[in-house]
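A short write-up of the structure that comes next.
A single protein chain has been removed from this complex, and every other one stays in its place.
As written, the chains take the letters A, B, C and D, and residue 1 is the first residue of each chain.
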Amino acid sequence: MFRDAWLIAGKDLRIEMRSRVGLNQIVPFAVTVLVLFAFALDTDQEALRTYAPGLFWVTVLLVSLLAIGRSFAVDLADGAADRLLLSGIDPIAVFGGKAAAIAIQLVVLEVLLGAGVVLLFDVTVHRYGLLVCAGLAAAAGVATAGTLYGALVAGLGVRETLLPVLLLPVVAPVLIGATRAFQDAFGVAGAEGWAWLGLLAGFAAIYGVFGALSYGALLEEA
Amino acid sequence: MFRDAWLIAGKDLRIEMRSRVGLNQIVPFAVTVLVLFAFALDTDQEALRTYAPGLFWVTVLLVSLLAIGRSFAVDLADGAADRLLLSGIDPIAVFGGKAAAIAIQLVVLEVLLGAGVVLLFDVTVHRYGLLVCAGLAAAAGVATAGTLYGALVAGLGVRETLLPVLLLPVVAPVLIGATRAFQDAFGVAGAEGWAWLGLLAGFAAIYGVFGALSYGALLEEA
Amino acid sequence: MTLLGRFPALAGVDLDISPGEIVLLKGPNGAGKTTLLRLCAGLCSLASGQGWVLGHSLNEERRMVRRRVALLGHRTGLYDDLTVAENVGFWARAAGASRQDVDEALERLSLTGRLPDTRVGRLSAGQRRRASIASLVVRRPELWLLDEPHAGLDQQSRDTVDALVRGAAAAGATVVLASHELERIQVLEPRVVSVVGGMVRTGDEPAGPQSPNTPSDAEDDRRVS
Amino acid sequence: MTLLGRFPALAGVDLDISPGEIVLLKGPNGAGKTTLLRLCAGLCSLASGQGWVLGHSLNEERRMVRRRVALLGHRTGLYDDLTVAENVGFWARAAGASRQDVDEALERLSLTGRLPDTRVGRLSAGQRRRASIASLVVRRPELWLLDEPHAGLDQQSRDTVDALVRGAAAAGATVVLASHELERIQVLEPRVVSVVGGMVRTGDEPAGPQSPNTPSDAEDDRRVS
Partner (left out) sequence: MSTATTSSPANRAAVPATTSSRATRVLGWLTLAGFAVLVALAFAWVPEDTRITEQGDVVGQFDAVRLMFVHVPSAILAYTGFGLTFLASLAYLRWRTDWWDMMAHSSAEIGVVFGVLTLVTGSIWGRPTWQTWWEWGDVRLVTTLVMVLVFIGYLAVRRIPADAAVKARRSAVIALVGAVNIVIVNRSVDWWENRTLHQQSTLLARKIRDETLFTLSFSFAVGMVLFAWLLLHRFRTAYLESQIEELEVQEALAERRAEASGADHEGEQP
């Protein structure tokens, strides 16, 4: 099963790399969004530093919507989704593979965007351990919930707005938790970072288990 | 030529309506994004009111990316783009039609999102005229620049990320101008709203003319 | 009876196919051939009635059916951004086939030279379809469901497909194919089944006077091999 | 000679077609038939050499060419979310055709009953292709470029297409079609042109011993009607 999950994840990642989205587009995209926020917040340096964690995570969430959408679009483009059903691969492996591929993309994005935030918004990192753990846990949470909801809307013939509508309210706890953890790590507010990290980890675990279990029922098309 | 432009716009709008995105999804989407921002800014009521104009326009820009992407995706999905080339419709009409359809969608979004901002972020409108004019001019600017850049990246086989990377820096002036105009209209900062409105109108005019003129050269594929 | 978005694609099907048979589904556009094949693959659900494929119920054990069939549909099931070899390799590994099977399949569909390393998105229509067939060959299924297998293929590949079908049938697998190229298919000497308006008429009475056996919903059931 | 992503799809073409002719392009998968048709429609550019279609240069006046041809490609050029009637109507209005032309075209390709009001995304493969043909018929072009026009069509629609081709040729239009169904096409008595490996060999010497006239790149130029 792990072999199958890895097969799926490898396929998704390879397609992503082929389409050259990677470094030469995601990074400028993320940076552009940050700059937009800077404009939107009226380039008030103090405000930017205070809100850096929140803006960082909003950006990550918005990019994750793209990644999730793409992950399912490539399967649907020319009937590969049907073949996956026919391949006999355990749905749990499909779920795990797709979630892993999305999580890896998100982690890469977080690293690059994080560097951007540190440089552009002039924040300093106080707690590296917390930062790294929160980043990983949040990526896992968004990826698992996102894979579940991506599959929910895949192939319904509806547009890109439905995924945000369904997913964003659900991952709101991740946004809050990760923002608080980062505030603590950046030292901009005295939040209890490690407690919020617990929330993030719990979220990822719950969605991981629930997604894996319900994925079969979801995929059992028509 | 107006007939042709209207034909294209009508087709694009009809496809959008068919996909049932409309009220079912745009409204919850807009509210969801606002909620997200509220979380990201740490639920600080005062900050939200101050930054409402900026957040509003960042959201509009991000949604416009979706709308632009879709506008070209439906043409590329099964070779309709080639047929448009072969149809002999004047490229200026194609440009005008696509831009009009996108602008109309943006205006609908602005109205709904604006209502959400007023209700949820508790802002009060001081200058309705400015608000309406700025909203229209900004929609026109984003739609014209967006159509131009959408055509630039269409069919390049690259993913959804290239459009943001190219377009967002270009429409940054719209973001700034519209934000300032709204700040004035909301009375949160004493910006010279009408001057910024001039910028917005100028931007729309320039991109409208430039887009219409260069569209033919862009489309003359291969 | 299968409902696709409220439209009954199949109205009454009563069909029994034994192992090793080659069955041709023929009928006008929109008759329901593709839907019937997808149904047999476990990709559609029955709105009423019952069906069995390879001994499994289509109502309850679709997952068992799915892993034992191979379906060549109108769409190719390939990833545009991966090369031919990567695509076939992916589906081979998903089916537990070996690297050697992949090479064999590519060879068999004459996907040689620079083709294995070409991205599928850059293939010509016929090459793409051949790549799709290659990615099915590696599965060694017990039931082949081929939807217009010759469409877009050149003369040589058509012969390859014919050989493939004959070989599969000889090895005991069942082949059900839908096609409009009736002249072409004749060389396979299939049993002909007409599909019209979502109803199946078995070819036992070929083009002769009709028997009035419009099966009612309650009865419609089907069994394959 | 056309370059597609650094791959020279056409290596040497020397072909002259007169008005009212029916020309069949045949050749193996990947030979370059589709590319040649797209070239004639003004959708690809020549990397070297020259070409004229309907009296317009392919190097300079592609826009003039485009509006006078109709190309049926592998892809249907239809919008999934619009109905058949809306799609055909859209392309008809884009080409300046009347509502009556639309009805006629739909009738001609037997897109009747509930089909005109069905979304294209819900059609069967052959119905979809028929809708695509209908949306071309309304254009009344001077040059028809048909890429595998029979693929996926049922017997009746095949005859319709044949009638269409014959009618167009009789009315003085030129028809160039690519196909692998050689038996089927024979009834149209086309002039046969072989395309192999991006090179065109005119069918004046049919299947006989080959003349060694592989045209050099420098010379390749082509003229259609």
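Criterion: a contact is a pair of C-beta atoms (placed from the backbone, for glycine too) under 8 Å apart; a residue touches a chain by one contact, two chains touch by 3 or more.
Everything numeric here is computed off the predicted structure, so don't read it as measured data.
Trainee: Of the residues B:38, B:106 or B:154, which one touches the chain left out of the display?
Mentor: Among B:38, B:106 or B:154, only B:38 touches the chain that is not shown.
Trainee: Taking the full complex into account, find the residue in A:31, A:55, A:165 or A:204 that is in contact with the omitted chain.
Mentor: A:165
Trainee: Please give every residue of chain C in contact with the chain that is not shown.
Mentor: 1, 3-8, 11-12, 28, 45, 47, 182, 194, 196-199, 207, 210, 214
Trainee: Residues of chain B in contact with the chain that isn't shown?
Mentor: Residues 20, 24-25, 27-28, 31-32, 35, 38-39, 43-45, 48, 119-120, 122 of chain B touch the chain that is not shown.
Trainee: Which positions on chain A touch the chain that was left off?
Mentor: Spelled out for chain A, the touching residues are 148, 152-153, 156-158, 162, 165-166, 169-170, 172, 210, 214, 217-218, 220-222.
Here, only the chains that are shown with their structure count from here on.
Trainee: Can you name the chain that lies farthest from chain C, using the mean of each chain's Cα atoms as its centre?
Mentor: B
Trainee: Between chain C and chain D, tell me the centre distance in angstrom, where each centre is the average of that chain's C-alpha atoms.
Mentor: That pair's centroid distance is 29 Å.
Trainee: Determine the centre-to-centre distance between chain A and chain C, using the mean Cα coordinates as centres, and give it in whole Å.
Mentor: Whole-Å distance between the two chain centres: 38.
Trainee: Just give me the whole-number Å value for how far the CA centre of chain A lies from that of chain B.
Mentor: 25
Trainee: At which residue positions does chain A touch at least two other chains?
Mentor: 19, 157
Trainee: Where in chain D do residues touch two or more other chains at once?
Mentor: If we look for residues of chain D contacting two or more partner chains, we find 74.
Trainee: Which positions of chain D touch chain B when the two form their complex?
Mentor: For this pair, the touching residues of chain D are 41-45, 62-63, 66-67, 69-71, 73-82, 86, 90-91, 93-95, 119, 135.
Trainee: Write out the stretch or stretches of chain A touching chain C in their complex.
Mentor: Going through chain A, the ones touching chain C are 4, 7, 11, 14-15, 18-19, 74, 77-80, 82-89, 220-222.
Trainee: Write out the stretch or stretches of chain A touching chain B in their complex.
Mentor: 19-21, 25-26, 28-29, 32-33, 35-37, 39-42, 47, 50-51, 54-55, 57-58, 61-62, 66, 69-70, 157-162, 164-165, 168-169, 172, 175-176, 179, 183, 189
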